[in-house]
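The complex appears here without one of its protein chains, the remainder shown in place.
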Amino acid sequence: MAGLDVYALAAAVLMGLGFHGLVTQPHPLKRLLAVNVFGNGVFLALIVLARRLPDGPDPIPHAMVLTGIVIAVSATAFGLALVRRQAQDRERGDD
Amino acid sequence: MTLSLFDGLTALLLVILAWRCLVVPDLFRGIVLFVVFGLLLALTWARLDAPDLALAEAAIGAGILGVLLLGTWRALGSPRSGETPASSLSRWLQIASGLGSALLAGLVAWALHLVPGSEGGAGTLAVEELPLPATGQPVTAVLLDFRSYDTLLETAVLLMAVVGSWLARSSLLDAIAGNDATTDTPVVPALVRLFAPVLLVVGAYLVWAGAHSPGGAFQGGAVLAAAGVLMALGRVLGTAPNVGWLLRLLMVLGLLVFISAGLLLMPTEGSFMAYPERWAGLIMHLVEYALALSIALSLLLLFTGAPGLRRLG
Partner (left out) sequence: MTEMLPVLAVFLPMLGGVLVFLLGCGPRNAWSVLTVMLSLTPSLLLVQQVAAVGTVEHHLGGWAPPLGIRLMADGLSALMILLTAVVGGLVSMHALGHFAERANAARNFWVLWPLLWGSLNALFLSADLFNAYVTLELVTLAAIPLVLLAGSAQAVNAALRYLILALFGSMLYLAGVALVYGLIGTLDMQLAAERLSGAGWVLDLAAALMVTGLLVKAAIVPFHLWLPDAHGGAPAPVSALLSALVVKAAVYLLLRLWSGPLFEPLSQPAAAWLLAGLGVAAILYGSVQALRQRRLKLVVAYSTVAQLGYMLLLFPMAGLLAWQGVIYHGVAHGVAKAALFLAAGNILYQLGHDRIVDMRGSGSVLAISFGCFALAGVSIMGLPPSGGFLAKWLLLQGSLQAGAWWLALVILAGGLLAAGYVFRVLRAAFQVPDPDAEEKLPEVRHIGAMMRWPMLLLALTAIGLGFAGEPLLTLLGDVPGRLG
């Protein structure tokens, strides 16, 4: 098991990186990426925990992560539409 | 020991990719690094006994999201948005944020090390109950039976994201609706003719296979959407400024079938989304296909950024 705990460590570091990116990056697209990195850290943590069940991987965290991925991608896609719109508004403002 | 070397390298590479993608000043490189990060994550899921997630991550997380990110990068267009500005925070605040993040990571890592895992809880039950429901695959059983309510609600999230993206479209864009985001090389249409049918078949297979092996509505839907994206790039599909009723119906088909099946059977079965044993398999397959269609269309519409679609040639 000890060999696999590196993923738990990676999950924690991804969360830290995502948080730092969100605080320090000014560009909205970068901030969206940072939140996604943080989210992927959370997902990785869930999957690491799922493996600690002795009778095989726990399907519930797997389902949670699948749901989480769809929600995060939906929200990010909407965020990207807003980023595009913001850029257009800015260009129009410059004209 | 070879495996733990592999694990160590994968984990290290995940961290490095995430770090680089957030700090490189060039937006394009950041996006590419993020997509590579997503693909490595898919590999990680496969390594950690989560093949369902590996498929979903590759198709949705890295695939569709990557295409969306690159599309946005193109739309940002102007040269000055290529380089993202450096942080406006003062040096001390940045250091404080770094220390805070390190503290967060340390605490979470230590907690994850201590947490025992969920023995005897819902997970054990889910594995034990498995022979009963019509779906033989544990993750699909959780998604479509034990916790189908979450799955239903997340479909609504996707619908809201599409409506939100339509609202985010500036009215200015409608004036240049003919301006589809496509490449003009002759290679692309040829590739489309070659790959789009393959993707359609693979997508349909994944939905069907979800009952007994990795796959399901979300993975299949994302692959179907990828076929649509290819067709849009190859000018087989174009954007239209308005949504037809058929398109609207397809978009909410999954939601409608899912909710109606639950509500119609509720009086006889006693609870929402409980299905009679004889029909459960059929109903779940029906729900899966309807969901996959709606998911595919919604993801495709998120990519084209326009409310409607039309056939070009």
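Should a chain be cited, it is by its letter among A and B, assigned in written order, with residues numbered from 1 in that chain.
Just so we're on the same page, contacts are C-beta pairs under 8 Å (C-beta built on N, C-alpha and C of every residue); 3 or more make two chains touch, one makes a residue touch a chain.
Predicted model, so just to flag it, every value in this text is computed and none were measured.
S.K.: Who does the absent chain touch among those shown?
M.R.: It touches the following shown chains in the full complex: A, B.
S.K.: In the complete assembly, which of B:Val139, B:Val207, B:Met273 or B:Leu293 touches the absent chain?
M.R.: Spelled out, the listed residue whose C-beta touches the missing chain is B:Met273.
S.K.: From the list B:Leu9, B:Leu93 or B:Leu167, which touches the chain that is not on show?
M.R.: B:Leu167
S.K.: Need a quick check: the contact residues on chain B for the chain that isn't drawn.
M.R.: Residue positions of chain B that touch the missing chain: 107-108, 111-112, 114-126, 129, 145-150, 153-154, 156-157, 159-161, 163-164, 166-168, 245, 248-249, 251-252, 255-256, 259, 262-263, 266-267, 269-274.
S.K.: What residues on chain A make contact with the chain left out of this view?
M.R.: Chain A touches the chain not shown through residues 15, 22, 28, 31-32, 35, 38-39, 41-42, 45-46, 49, 52, 60-61, 64, 67-68, 71-72, 74-76, 78-79, 82-83, 85-86, 89-90, 93.
Definition applied: only the chains that are shown with their structure count from here on.
S.K.: Would you pull the chain B residues touching chain A in the complex into a rising list?
M.R.: For chain B paired with chain A, touching residues are 1, 3-4, 7-8, 11-12, 14-15, 18-19, 21-23, 27, 30-31, 34, 37, 41, 44-45, 48-50, 52-53, 56-57, 60-61, 64-65, 68-69, 71-73, 75-78, 81, 84-89, 94, 97-98, 100-102, 104-106, 108-109, 112-113, 115-119, 122-124, 126-127, 138-139, 141-143, 146-147, 150-151, 154, 157-158, 160-161, 164-165, 168-170, 172-173, 218, 299, 302, 305.
S.K.: What part of chain A is in contact with chain B in the complex they form?
M.R.: Residues 2-21, 23-27, 29-30, 33-34, 36-37, 40, 43-45, 47-63, 65-67, 69-71, 73-78, 80-85, 87-89, 91-92.
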